[in-house]
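Only one protein chain is missing; all other protein chains are in place.
Chain nomenclature is as follows: A and B, assigned in order of appearance, with residue numbering initiated at 1 for each chain independently.
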Amino acid sequence: MKTDTDVINYIAALAKLKFSNDEAEKFAEEFQQIMMHFNNLDTVDLSSVDMNGLDQLQPFLREDVLKIFKNEAELFSNVRDFKDNYILTPKVIE
Amino acid sequence: MAMETVIGLEIHVELNTKTKIFCGCSTEFGAKANTNTCPICTGLPGTLPVLNREAVNLAIIAGKALNCQINTLNKFDRKNYFYPDSPKAYQISQFDLPICEHGYVDINVAGANKRINILRIHMEEDAGKLIHVEGKPVTLIDYNRTGVPLIEIVTEPDMRTPKEAIDFLVALKAILEYSEVSDCKMEQGSLRCDANISMRPFGQEALNTKVEIKNLNSFKEILKALEKEEVRQKELYDFKEAYKIKQETRKWDSAKGRTVPMRSKEDAHDYRYFPEPDLPPVVIKESTLDAIEKKIPEMPEEKKKRFERQYKLNEKEIDVLISKKMIAQYFEEVVSHEVSPKEASNWIVGEVMRILKESDRIEIPGKYLANLIRMIDMGKISRSAAKDVFDTLWLTDKTPEEIVEEKQLIQMSGADELEKVIFEVIEQNPDAVEAYKNGKEQSKGFLMGQIMKATNGQANPKFAMEILLKKLSQMERGERD
Partner (left out) sequence: MNIEKATIEEIREGYKTKKFTVKEIVKAYFERIYKYDDTINAFITLCEETALVEAQRVDEKIRNNEKMSPLEGIPVAVKDLICTKGIKTTCASKMLENFIPPYDATVMTKLKESGAIMIGKTNMDEFAMGSSTENSAFKITRNPWNLKKVPGGSSGGSAAAVSAGFAPLAIGSDTGGSIRQPAAFCGNVGLKPTYGLVSRYGLIAFASSLDQIGTFTKTVKDAALGLQTIQGHDPMDATSAQHHGTKNYAIHLEDGIKGMKFGIPKEFYQEGLNEEIKTAIMASVERITKMGGEVEEFSLPITDAGLSAYYIISSAEASANLARYDGIRYGYRTENFTDIDTLMLNSRTEGFGSEVKRRIMMGTYVLSSGYYDAYYKKAMLFRKKVKSIFNDAFEKYDAIISPVSPVLPFDIGEKTDNPIQMYLSDIYTINVNVAGLPAISIPCGFSEEGLPIGIQLIGNLYEEEKLLKSAHALEQDLGLCNTIPTLKEVL
């Protein structure tokens, strides 16, 4: 599966990351190698594996009981722009 | 070329839980911005979701009320996309194994039953609210709504006219409201609807390009928007410019009265769904399903049939009474205090519905309304006086008896008192009496007027008329009592 800079740029856009052309090229090469390595998964026989077989995880639910987070002021203390109890961002155009 | 319209709907419904789907924050509407929040629903690093049992229960109830099959093993997935109203940059939703599938709602189209099929219902978390500030390059984010439990109901593209879509929504809303799954208030956002509409030649099985319409804030807007879009698409087909119909999302602009293309957010909506590793699968036991089945309240259809049988009212009346569960319950409460169903229905369909337009709750205890109706039956007050009492009952805590007393609305119904007055009136108006004897019917009215005047309007007209006529006929026979 060929990985060229177009694919890298598309993936970067999905991940909200930006790369220079040089970086993108380097990435493309690395990816190529890494993905080729991942192809060793194809050598394994996976036909008998049950995808939805019950896992280690036991179902767990919580009750519909109110739990108020008491440190309201600190909850938003890491926000850069917090005014009148709103978080401010540059205008979002729909 | 005869074209048919194909409509499918995606409805988001906020579930009636006390707390959010993955944390213990309140779901109450109208709180000050960012006060129903905690590290979990604001997506702080290190936090984890834990599923609210009640959300699952309500989703099951919704599924059953909508005739769906419940997937007793279902799971959550992450839907990945960047948008400021989504603090984790992924929404926890259900992708390939939703909680309910393959249901339906029956509606009435031109006298016949039509089944609108529901493809699936899944649980997911709501996003926050973005508030745009006019004239400033700033958007405000409020995370109160983030994490409120939602179910998304997706229909098959079974609707063929905008009206059918509305009829479906009305029926759906009634069912959800009745099952107490949600309060379904579009104005508060607890019910939201996006519509998908396309057109194709009659007889063609394949679907043509569909357009998604968003920003529909009321049933009226949905109807208008679908009608407008139907027209737009039809014109393009008629002028052989169908290629201009793109698969896109259009926004309904109610001010302009038309749909406009939305600015596309990301090139591809590659949501990269994968199973949510922080949540175990949802396993619903048979015993849970049975217990929930028993708890499902009477649905609109059932109630309608029962009202027909039990109260013998006509369809139009019943439709109003069952339009909201609260109204149906109220009706039955009033009737339980021994007044006739017909009377109760008249008052509710008339006066209660009139005032309910402005208000949310019925402010008169059923017992009070029942007592008021009884007072009319017994002739204690006139019907018009009762309407006055009704308005006051709505606004105060007083009993009908108290209000009638205060306003001195008790009709004179007692035979003795009335007789006395009527006797006097007859004595004082010999000409009118003479005229009546000679066949002038209007004099009767004149005499009634005099009786009402003499009693300050408090005479019970029915009784007064009875007594007057008796007296007059007695006089005719030349007797006096």
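Definition applied: a residue touches a chain if its C-beta (ideal position, glycine included) is under 8 Å from a C-beta of that chain, and two chains touch if they have at least 3 such contacts.
Since the structure is predicted, the reported quantities are computational estimates derived from the model, not experimental observations.
Touch with the hidden chain on the side of subunit A covers residues 1, 7-8, 11-12, 14-19, 27, 30-31, 33-35, 37-44, 46, 49-51, 53, 56-58, 60, 62, 71, 74-80, 87, 89-93. Taking the complete complex into account, residues 39, 42-51, 78, 80, 82, 84, 87-90, 139, 141, 268, 270, 272-275, 277-280 of subunit B touch the chain not shown.
Everything below uses one rule, namely that only the chains that are shown with their structure count from here on.
With centres defined as mean CA coordinates, subunit B is found 41 Å away from subunit A. On subunit B, the positions that touch subunit A within their shared complex are 17-19, 23-26, 32-35, 37-39, 42, 44, 50-56, 73, 82-84, 130-133, 136-143, 251, 262-263, 265-268, 270, 272, 280-283.
Residue ranges of subunit A in contact with subunit B, taken from their complex: 10, 13-14, 16, 52, 54-55, 57-69, 72, 75-76, 84-94.
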